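All protein chains but one are shown in place.
A and B are the chain letters, set down in written order, and residue numbers restart from 1 in every chain.
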Amino acid sequence: MTSPEDRVRELGLEIPDYANPPYGGRYGGGLKAFHRIGALVELSGLTPESRAGEQLHPGVVGADVSLDQARAAARLTAVHSLGMIRYAIGSLDRVVALSRALCFVLCAPGFDRLNEVSNAATELYLDVFGPDVGSVGRASIGAVSLTRSNCFELWLSLECAADTPAR
Amino acid sequence: MTSPEDRVRELGLEIPDYANPPYGGRYGGGLKAFHRIGALVELSGLTPESRAGEQLHPGVVGADVSLDQARAAARLTAVHSLGMIRYAIGSLDRVVALSRALCFVLCAPGFDRLNEVSNAATELYLDVFGPDVGSVGRASIGAVSLTRSNCFELWLSLECAADTPAR
Partner (left out) sequence: MTSPEDRVRELGLEIPDYANPPYGGRYGGGLKAFHRIGALVELSGLTPESRAGEQLHPGVVGADVSLDQARAAARLTAVHSLGMIRYAIGSLDRVVALSRALCFVLCAPGFDRLNEVSNAATELYLDVFGPDVGSVGRASIGAVSLTRSNCFELWLSLECAADTPAR
């Protein structure tokens, strides 16, 4: 059986390393990447920004960002979350199941296809983890602004194996 | 003492069945209705849409949707969440307590009575579960858009009885 770590290699995904530089420094002091209580892991907000701060398709979806561009940004954000999961629990293979993803889309009034943006993120999870582990609860919310005008932001919780060592 | 399941019968609430069709299919692949870690249950996003996709009062609150209409949509969303809770843990009587409800309202700039919209949802919880179980933490957030222009979306977590069988 293909494990999630095998699968990301097959897919050739470039998963960023959240160990270095430490998460959050660009945005302000006192941020951390995640918190774990028992098997519950709550991740900090994720964006379509590289560790160096390069943004994919910043702007307002339905105005200066197209649906396809927003989907690319959402998918990239999900790839970034894989790096954050690795950082939090050491390996994607320790994910028991994703729990919920709250998806914020910077968009124009009247843009009502938010689910199609978020699908690009959650379809990646399905592809990497399979349906038992990678299916996820979700809501998609239109934001009037996001930091640095990122077009997408992700707020994810998940369950890890109970015997995952503390970081 | 009246149990929550007794109470929804008394109230004559029509609670949808989230077992069939499976939740989320209309919106995209890889969605699930809930995730449970121990006694914590995190529900996926809920809307004022029937299982068949009929929407109650879609549109922008404070513009084309009135406060009363928005309240009706919020109450219906809470009714839907009862169905999701049943699906997740088998019976409303297994709810130890609601935890938190994040309430998103699709609304116009300047509409500042979001709490009155959300009250229609949380008052239903109070009516069904009583104050000890049905009181809930809450925040109400104005969204610039929601999928399919639903006027309300709910993001709920709760505590179930520790001995609730896994689904």
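Here, a contact is a pair of C-beta atoms (placed from the backbone, for glycine too) under 8 Å apart; a residue touches a chain by one contact, two chains touch by 3 or more.
Remember, it's a predicted structure, so these values are computed and weren't measured experimentally.
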Listed residues A:R9, A:H35 or A:R167, member touching the removed chain: A:H35
Touch with the omitted chain, as defined above, among A:L13, A:L67, A:V144 or A:A161: A:V144
Missing-chain contacts mapped onto subunit B: 38-40, 97-100, 102, 105, 107-116, 118-119, 122-123, 125-126, 131, 134-144, 157, 159
Touch residues of subunit A, complete complex, unshown partner: 24, 27-35, 37-38, 40, 42-45, 60, 102, 104, 106, 141, 143-149, 153, 155
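The criterion applied here is as follows: only the chains that are shown with their structure count from here on.
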Euclidean distance of C-alpha centroids - subunit A vs subunit B, Å: 25
